[in-house]
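All protein chains of the complex are present and in place, except for one that has been dropped.
For reference, chains read A, B and C in written order, and residue numbers begin at 1 within each chain.
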Amino acid sequence: MKEVMGIIHHLKNEKKYEEITQGRCVAAIPYGGKYRLVDFPLSNMVNSGIVNIGVITSLNLRALVDHLGKGEEWGLDKKKGGLFFLPTAISESNRDKRRLDLEDIYVNLDYLHKSVEEYVLISGSDIVCNIDLSKVIAYHKEKKADITMVCKEGYKFSDKDIEQGVYLEKLTSGRVSAISLGVPQVGMVVSMDIYIMKKSLLFSLLQDCSIKGRWDLVSDVLLSNLKELKIFGYAYEGYVAIVNSLQSLYRHQMDLLKPEILQDLLFSKEMIHTKLKDGPPTRYCGGSNVKNSLIANGCQIEGSVENSILFRKVKIGRGAVIRNSILMPKVEIGEDVVLDKVILDKGVCVKKGTKLLSDSEEPIVIEKNKVIRGEVQVKC
Amino acid sequence: MKEVMGIIHHLKNEKKYEEITQGRCVAAIPYGGKYRLVDFPLSNMVNSGIVNIGVITSLNLRALVDHLGKGEEWGLDKKKGGLFFLPTAISESNRDKRRLDLEDIYVNLDYLHKSVEEYVLISGSDIVCNIDLSKVIAYHKEKKADITMVCKEGYKFSDKDIEQGVYLEKLTSGRVSAISLGVPQVGMVVSMDIYIMKKSLLFSLLQDCSIKGRWDLVSDVLLSNLKELKIFGYAYEGYVAIVNSLQSLYRHQMDLLKPEILQDLLFSKEMIHTKLKDGPPTRYCGGSNVKNSLIANGCQIEGSVENSILFRKVKIGRGAVIRNSILMPKVEIGEDVVLDKVILDKGVCVKKGTKLLSDSEEPIVIEKNKVIRGEVQVKC
Amino acid sequence: MERKECIAMLLAGGQGSRLRRLTKNLAKPAVPFGGKYRIIDFSLSNCINSGIDTVGILTQYKPLVLNSYIGSGSAWDLQCGMENGGATILPPYVRENGGEWYKGTAHAIYQNFNFIEKYDPKYVLVLSGDHVYKMDYSRMLQNHKEKQADVSISVVEVEWDEAPRFGIMNTDKNDKIIDFEEKPQIPKSNLASMGVYIFNWDILKEYLKKDVSDANSANDFGKNVIPRMLKEDLEMCAYHFEGYWRDVGTVESYWEASMDMLEDTEFLNFFSSGWNIYSASIAQPPQYIAPDVHIERALVSDGCLVNGDLEHSILFPDVYIGKGSSIKDSIIMSGARIGQGVVIRKAIIGENVVVGNNSVIASQDQITVVGEEEKVLSNSQIGTVLRNEGIDDTTKTVAGLSG
Partner (left out) sequence: MERKECIAMLLAGGQGSRLRRLTKNLAKPAVPFGGKYRIIDFSLSNCINSGIDTVGILTQYKPLVLNSYIGSGSAWDLQCGMENGGATILPPYVRENGGEWYKGTAHAIYQNFNFIEKYDPKYVLVLSGDHVYKMDYSRMLQNHKEKQADVSISVVEVEWDEAPRFGIMNTDKNDKIIDFEEKPQIPKSNLASMGVYIFNWDILKEYLKKDVSDANSANDFGKNVIPRMLKEDLEMCAYHFEGYWRDVGTVESYWEASMDMLEDTEFLNFFSSGWNIYSASIAQPPQYIAPDVHIERALVSDGCLVNGDLEHSILFPDVYIGKGSSIKDSIIMSGARIGQGVVIRKAIIGENVVVGNNSVIASQDQITVVGEEEKVLSNSQIGTVLRNEGIDDTTKTVAGLSG
């Protein structure tokens, strides 16, 4: 796979994730007990043998640069190829509305020119899956496609997210015959925001975009060139989560508590890599009661935890009851706290006696480092 | 020095350096044969024992992030402390005019809060010197100062740069009694854009700034608090270059060809560290003629080189004559080329027979990767 | 090369034969401990936490696992390199006139004279790589300097009835060591040497040379060098260590020290942030605890899939526990696969062991050890009685083991 370079593009509409993206870009959103979203596209690329990968960064880069470093954990700290941070294009026009902003790539043309690979694989940073991309590349060559998009049949967005989706109509040949933005039509499949094409084609598309001043890959390029370009859809069979809202961020993490999904995504032969952290094993104290939960190292649990995800170094006090919740690193839960359907961001501290319960589809979200004292909150 | 953290601030007026800052921020400007400007403040901090350093980055971050990596070469790839990339504040108002933009620090308050050090040392990224900052810190404590600024007596700007300077009047006690922006008065010394204060003081200054919406450390904080704050000036004795224009970038690099300056800055006991690069030794071929020049590894020289600086992997063809010039990495000079007072940016290729000569104070500058074919250019 | 005030020499060559199957393929300091660590992590972490950034690691017995584990040393902030010190593996080697194995602890240090001289230290800290403890060596060094001692030996109070197992110090009221006995039958004190020494390098140099030229010496610190120093009346100071310290040299003490980690005691608080015990982490997904299991008083590492009950036990990374199994008072090392309906009591299960469904691994009071890579067939009943006599006994009594 020395012939393919990877680009992880940057999602600009960070607001959709509400409090969770304060101070971090979408790619750096914590996910699944010890990962960040970027780990999935990055590991998929590396596991498929791609060794030259550019990650487009927003201004909120500290968490992401810290997390990825020189790419050691992905084996990218090598003399040839490696991991590169690419700046985003600052342009005021229309920026939140671009799904895949080619201008971000255009401002990094020198990096693309310097890279020796023939193909470029572009992936979004909000796609959680464990996919063998070498199969996509083989499909692309076999079909002699200009562009191959990866898609998923039968994927169900939650109601709110339907309009975020990109939908494809595929002929039996695999050729994409129609694309719909936000409005799925009967028989359409969902785009997974993964594209492969020759670098030379990308260069000419970028040239076009810069002339027209229209930069979105999906709406400005694919949609208007469905005839001219041979666009193919590769159907992926495995588990996929498209995490494009706070609600889906919650819902899809909860998917991981289903053993078959956990197996497919995290306990598969191809590992999703993430930054290695120090920390002792998790301690289950006397009186702890843990069921159906995904838990990272370094936690200390004295209470009850059920159907929940605990990131590193979470402390659960005696008598606390945590249900259906996601607790990010270094969260501290005091005695007798009750949580149900709650996302606590990094470093949140919930003092003794607090009760936070959501009965709604939406979880309660508490932002980073906040301290909650004895509050009772019920969301319906 | 576990009690001091460092911040290298980001100079926003990149335009002053003309072509040289295309695609790179000021901190990443190549300097002195194998360095980038950021190497100087960063090495000074590390050599003084500071182990927690934040570098504020502009959007043009790729060259800088690539160069610094995880700070291995500076010994900063450690579990405690380390090197952090901090995003700059995006604000449209007045941005090029701020000398030291505290808003850049304000948007990274969480990093400052997370850091355990009592003091913070802030340094610009355009100051070339090899200074023992531990002496500055000792001076700061001894004087019980609120803020200590480092300054240089007898520093001469070139005419054009005078208005860029910050000038101090120092009492015999060391206390700063007056500050002038751009207009030096008799007896004033030049600020070296290095400041130390307690982190707690910085927090309260930031608080003030955010209320007033005025963010420049020098003009909005120091100048208006000369009475209230005990500001001291530490006079540095060694060699200093303030590289705040293209002309000074040229002039000060040429300083390095004076043995006493070379010794003080680069061959001192305290080393200026930079990213390690692979490459063979430099090859002086039969017929080469090299005099009074600073040359990095990996060059191949068949022509004449005098009073010049060659970065890594520069090739000088047979019969070429290079005088008073700065050739950045991977420059290729064809046969019989003549250069005098020229800066060639990275990857420039000058073909056979070209002549570029400057008789003016300003060098001729050729931008990155450009190919010059047989041109004759004389600048007067 | 920068001069260092103090460098550490870590003796990591021991076979640890009393740990039997646990050291079949690796030296004692490389034995996994505490759900995520290896024994050597304690000494290495103590070094870097004490500000000692140059550590020579003396290896000799089956060093492959240990060497791979140490790697570049970066897990402990001890990156090896030409300039900085860091962690350097020091195996025995050949010179112009042939090679010499490390005969005793003192001989091992002597053979690496050049390594120490390179840093020209004022003090040399000599450590064993096979104890479990958290200790700030910089305080001991401080005490050493204040007392203007030639040699400091760190001591810990042990139970009087345990004292005959240790090197025992007798000190005067100023903590000057006046007598030292290796494993005395009738100990005069209960101050045991922890195997942690600080020497002034110029003095150690002199005594190493003397020791090596003495043909009758076993070249051991405890047996030869320290007694000679005492006899020649050096300024030798006992440094009192207060805190948790264990020699985990036998299967029993290894098991007990492991179980100590499960108690809520302060003396070995792995959760304190200021004094981390570092280890070389490996990539694993989070651990998953299934519905309908009971898990209490346990340490569990990343990558474990726990479908059975767990009490008072330690799981290393990447352990699988099948449905309906029950594990108690046990230690299960990385990569082990425990089938369904298995019962394990007071056992140590080695790396990559596979235990078939419905097996029982338990014995009356003894600790059962299943060595690494072994396979336990389904429905086996393993009631091993392990005695100190050796490993052969054991193998015979392990029914149902294949491969």
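Following the convention adopted for this analysis, a residue touches a chain if its C-beta (ideal position, glycine included) is under 8 Å from a C-beta of that chain, and two chains touch if they have at least 3 such contacts.
Keep in mind the model is a prediction, meaning the values are calculated, not measured.
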Worksheet, complete the sentence: Among B:Leu201, B:Ala235, B:Leu266 or B:Ile372, contact with the omitted chain is made only by B:Leu266
Response to the item:
Considering the complete complex, of B:Gly182, B:Gly213, B:Pro280 or B:Gly374, the missing chain is touched by B:Pro280
Fill in: Hidden-chain contact residue, picked from the options C:Phe33, C:Tyr61 or C:Phe166
C:Tyr61
Worksheet, complete the sentence: Cross-chain touch to the chain not pictured, restricted to B:Leu294, B:Ala320, B:Leu339 or B:Ile366, is B:Leu294
Practice prompt. Name, in rising order, the residues on subunit B that touch the hidden chain in the full complex.
Written response: 32-34, 73, 259, 262, 266-267, 271-274, 276-278, 280-298, 300, 309
Practice prompt. Write the list of subunit A residues that the hidden chain touches.
Written response: 75, 77-80
Item to complete: State which residues belonging to subunit C touch the missing partner chain.
Response: 13, 15, 17, 25, 59-64, 67-69, 71-74, 79-83, 88-96, 99, 101, 114-115, 280, 282
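Just so it is clear, only the chains that are shown with their structure count from here on.
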Discussion item. Based on mean C-alpha positions, which chain is nearest the centroid of every protein C-alpha shown?
Written reply: A
Discussion item. If you average the CA coordinates per chain, which chain's centre is most distant from that of subunit C?
Written reply: B
Item to complete: Averaged over CA atoms, how far is the centre of subunit A from the centre of subunit C? Could you give it in whole Å?
Response: 42
Practice prompt. Quick one: report the Å distance separating subunit B from subunit C, using the average Cα coordinate of each chain.
Written response: 49
Practice prompt. Going through subunit B residue by residue, note those that touch at least 2 other chains and give them in order.
Written response: 79
Worksheet item: Residues of subunit C that touch two or more other chains: which are they?
Response: 276, 278
